[in-house]
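Working notes, beginning with the structure itself.
The other protein chains are all here in position, but one chain of the complex has been omitted.
Letters A, B, C, D and E mark the chains in the order given here, with residues in each chain numbered from 1 onward.
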């Protein structure tokens, strides 16, 4: 059967502060600038979840998109949406909440949950001008 | 001379919490739900600034767009971008930071600064699914 | 209090055939071309619902956006989404399902349901290249 | 019959130089900056053409969108697309090719051609960050 | 010569019903939910056609984009646009018209037609929230 990738796009809104508590205030300011505002700032994040698999001849689907959406919402979105990435999200605890670290954390949670499809890529947009891609490497 | 409206789009990222300190926690929860997260959440805001005026025959412009951008950045964006709307923004002090209240506050600051053009409309997007419009009425 | 307009965007996917049963096949072909395919075609519709009102000082809202979304979904979207506009939608019965007629029908249903706010405009996109606006006139 | 506005979006790509030949080089540089590059620059323009009228009960249309597209292409787009606004476009001759002047010129050509509908608005985007609106006033 | 990929985006509007005629009505309802509406529903599809090849030093092109567009329109779009994917499209006959099956069918038709370039990827959007990718594997 053909190998097809299917992508579902989800959204969440969150606050964060980018800083490393192991560093001095001056070093944090130098490294993170306005992203280090102690009173937080926030974003509308967009997450593209791509899974890959053979097309099931019975359904014509790689995966039921409703199922994929429900898994991503249950495992990721409810923990991220309208939250503070530094304070409210258990799986980001102890991690600098950059887009890079966030996409890797999302991968680790979601990858075991989409079988028999395979998680192939996560793309996470933080603003309309930048995004990160992670493929589990 | 023809009367033309010209719109410049600007963006900022901010954190906020939607709640009314005069109300009980239970009432705030009932009214504002997840927008009332005490640890904040945030958005990528998009602001469309529309000014109207006659076209200047010397320049073919209603207003120099670079000037309009600089005014909007100086008066609004530097005070809002990477900030907390509840804690960091003097002109939002004492105001519930809903999109409605924010667009009205932006109008009051910007309207006197765009002469001889006239501020005609502000459109403020909080997410890709909703926006508010204010025309100074 | 300031008068602000707030817009919520909703989406639905539907099939339709544009034709007038009172006319001959030849006249329908002449008027509607490929939109008259007897086996139907379809669209991803996007509906922008704009209501206007004074900002409530208790909430900072014109209307609770969650309420507006629920009303629009209950009154419009559940009747339109994944439906055939010619066959499945009671409020389009006997009407040629053009974008123009659809936006007017949506207005008539939704306008009485958004009080104390006032329905100010509906914008309905049928493709990314065209949309209709209706303000109840 | 209900009064509905319908908008068709069209696109064209053009080169231009923003300068006023009646002014000195220094004054042009001061007024127009990098837009005054003597070797030209260019844009992907997007034009939203809005006409308004009563819905025809025979067709459910304000205007046949195919007709509107053909009129706008014949009157405007073929004269603008892949052209130089300063050198190639008769109806821009002697005019500084700002977005403001261009939208007014387009209005004057198109307004008499859309009867029995009425040209209600032109919106012209020059970049994704700014646009002008003209309603014939 | 450098190996570059070039992508042309095309659009079509179609109706479909997602169901498997070999299964019972109850099983179809369980598998396909509202996508199984017997009176059809529809979408605005967006197809991204990516071909890859060396840049021709004579033209600076991998392929003439006008040629690529004409091939894709002749082979795919005219058979899909304003059609019913279940009833009107010969190359989808006997196939459940999911996005996955549709993108594979498009690949099989288009891949032999773009030489000397090589068809590298098809991306097919069914809504703004999901898309499928196929690379011929």
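One rule holds in what follows: a residue touches a chain if its C-beta (ideal position, glycine included) is under 8 Å from a C-beta of that chain, and two chains touch if they have at least 3 such contacts.
Please read these numbers as outputs of a predicted model, since none were measured by experiment.
Chemist: List the displayed chains that the omitted chain touches in the full complex.
Modeler: Per the touch rule above, the missing chain touches A, D, E.
Chemist: Looking beyond the chains shown, say which of E:65, E:78 or E:115 touches the absent one.
Modeler: Considering all chains, including the one not shown, the answer is E:65.
Chemist: If the missing chain were put back, which residues of chain E would it touch?
Modeler: Counting only chain E, the missing chain is touched by 2-9, 50, 55, 58-62, 64-66.
Chemist: On chain A, what residues meet the omitted chain?
Modeler: 18, 20, 23, 31-33, 95-101, 103-104, 128-134, 137
Chemist: With the missing chain put back, which residues of chain D would touch it? List them for me.
Modeler: Spelled out for chain D, the touching residues are 11, 13-16, 34-35, 37, 39-44, 81-84, 87-88, 127-128.
The definition used in the following text is that only the chains that are shown with their structure count from here on.
Chemist: At the place where copies chain C and chain D touch, is the share of residue numbers found on both sides over half (same) or under half (different)?
Modeler: different
Chemist: Give the identifier of the chain nearest to the protein's overall CA centre, each chain being represented by its own CA mean.
Modeler: If one averages C-alpha positions chain by chain, the most central is C.
Chemist: Starting from the mean Cα coordinates of chain B and chain E, work out the distance between those two points in Å.
Modeler: 41
Chemist: Centroid from C-alpha atoms only, then distance chain C to chain E, rounded to Å. What do you get?
Modeler: 28
Chemist: Mind pulling the chain B residues that touch 2 or more other chains?
Modeler: Residues 128 of chain B touch two or more partner chains.
Chemist: Applying that definition of touch, give me each pair of chains that meets it.
Modeler: Touching chain pairs, listed by label, are A-B, A-E, B-C, B-D, C-D, C-E.
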